[in-house]
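Every protein chain except one is present and positioned as in the full complex.
The chains carry the letters A, B and C, assigned in the order they are written, with residues numbered from 1 in each.
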């Protein structure tokens, strides 16, 4: 358990893989998630001999949860500080949902540190449906009933095929929500507010010049593929791929397809 | 305000249009809705000189809410009794969502009373996502916070275009939830349980032989069009039409398109 | 067999239904089609007591085929002259594909004669794919091998379900192409050129103020639904409906669904 102190804030982080490798990949979590959500991707990049950096944003599970809302620039700045602390100059960045939005912001303001970014099921603007989804998340988080929170999110997050094939796993995951630290929901609410107030960045996407992979689950209800198309259309050096039969949580729902895309995209950009 | 007493249960009903017309249309409400939800369709069928019958199922707004869960057959049986009371032998039936499911059941067990049915955004089976949506509705209804209930449902019910163009109307509708009778949520929970336990009827759809119109909003998240396709595929004498840029509440979101389809379907079957 | 002479051009036309009815519907053929293509719709509007007018545009089967290319305005002007000849002041217009494009043009330049228009599988602009489809039609028409012409068009025109269920009918239809008049292909080529040079009219769609129904087969390859969406988005008083499991020839592939929509749309606008 490592913590990096930035100003007054303690950020939880992990390093994995080959710590002396020149090839570095940094993972940015989805909002509800934590560093361990990347288990399927970590084992791949370990085998590919990468140095791997993961951390919880402020507001997330194991990091501090100062009162917010925050900004995506702050998340980027804090990541930059963490990477400097680890003596990492440049890296590949992979982010899902909220984490993808941080990756986009990072590539805008610290382009010199970015080899490539891969952005999974993210958005750079809101529509009315998404605004009301956020309102719903906040209400669920405020109620502080962990299982209700999880089950309230569930049908807009996972596609039917995944649920059907993973009913036990889902029950277990619901159960783990009962054991979350006390301040988990406080952090969540700040992160939802941050998302609501600061995610609008379509107009700045043209600033991103690094190779960019945009990936979206075909059946994502929460952040449907129209948003990924906006991202891909506004970044010149981008690729855009969809994964059928997949909802919002591509990292769990379609790890094999996702790993093929991520590995190929990053490895070819090392050549 | 008319009530029809069936056994111990008082069912709220209304008659509209030309009460002496031979042409009768019966509307079946969506689960959260009431007789006044059909305002856009009522004015059309009034002009077309129809006799119009509306009622709240038991469990809905103005009808009794006995403890349940109920069955779709009971709803059909109670409708039949109401129609006999009104001396109506045969009618056209239009139902949306839960009401469409009652229309299907009615056509199965009382085919001699049915000229045609039109079924809007309905299902005849559940998948895992839909089961978890129901779980979420129950949690929202049990919390008995009217505005949260409404806003929790909202993003899975209305498509973005409708919300965008009707933000004031939506605020008003949220507000009306604050003035719902005390027992509204009790009824809702019984209706959700009924839906969950009894809606599975794909295997009986072949019993329906009357002309059947199946309509679905292209962007319905809650009861997506794959379910309407199942209904259309399993009823021989069916037509199937989708309405683009439309979510689950076709009756509010796309009244013009819906009215064209309903009027044409019913009028051509009168010829 | 009636002909209307406009200038030097003989236009084949038919009247059907109740010739003294105040309610008039005018059908505009698809490019390869003729007046008899509307058989499924004629019987409906006969029963609905409409006066029905059909004709072949110049270049089509039974009308003269002067050298072209023509313009959509000319088709509209000739239709106007025909209607004046028949002493018809106002009518409902239904057109499919090329005929829908004529209906749009007619509504732009003779709004006082138009009650409503219904436009099926039409476009108001070209994309590169459509341009190359036209190039292919011209090559097929120039080869003057009737069955090859028909079969060359077939897979981009009918959706799989229709072909599967109508293999004999399709063989017969192919066979009828062997008995087409000598000058059929000459006319077709002029019509394709007209389409290519003159169909672009998106920028004028705002001139259309009458109630407009836009219908598209979900699986139309030739004039896919993105074009219908453009039409619907640019006409204020429009409705837009899609028909699943349907290709370009909605009038043959889904006559029941189409009739419901057309009847309802026109009848409600008579109220």
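We adopt the following convention: a contact is a pair of C-beta atoms (placed from the backbone, for glycine too) under 8 Å apart; a residue touches a chain by one contact, two chains touch by 3 or more.
Being a predicted model, the structure only gives us computed values, none of them experimental.
Chemist: Mind giving the shown chains that are in contact with the missing chain?
Modeler: In the entire complex, chains touched by the missing one are A, C.
Chemist: Return the single residue from C:16, C:159, C:254 or C:268 that touches the missing chain.
Modeler: Missing-chain contact among the listed residues: C:159.
Chemist: In the whole complex, not just what's shown, which of C:70, C:133, C:240 or C:265 touches the removed chain?
Modeler: C:133
Chemist: Which listed residue, A:111, A:181 or A:264, touches the chain dropped from view?
Modeler: Final answer for the missing-chain contact: A:264.
Chemist: Could you pull out which residues of chain C are in touch with the chain that's been left out?
Modeler: 127-130, 132-133, 135-136, 139, 143, 148, 151-152, 154-156, 158-160, 163-164, 167, 221
Chemist: If the hidden chain were put back, which residues of chain A would touch it?
Modeler: These residues of chain A touch the chain that is not shown: 44, 47-48, 213, 218, 225, 229, 239-245, 254, 256-257, 259-265, 267-268, 271.
Convention: only the chains that are shown with their structure count from here on.
Chemist: Counting in whole Å, what is the centre-to-centre distance of chain A and chain B, each centre being its mean C-alpha position?
Modeler: 40
Chemist: Multi-chain contacts in chain A: which residues touch at least two other chains?
Modeler: As it turns out, chain A has no residue touching two or more other chains.
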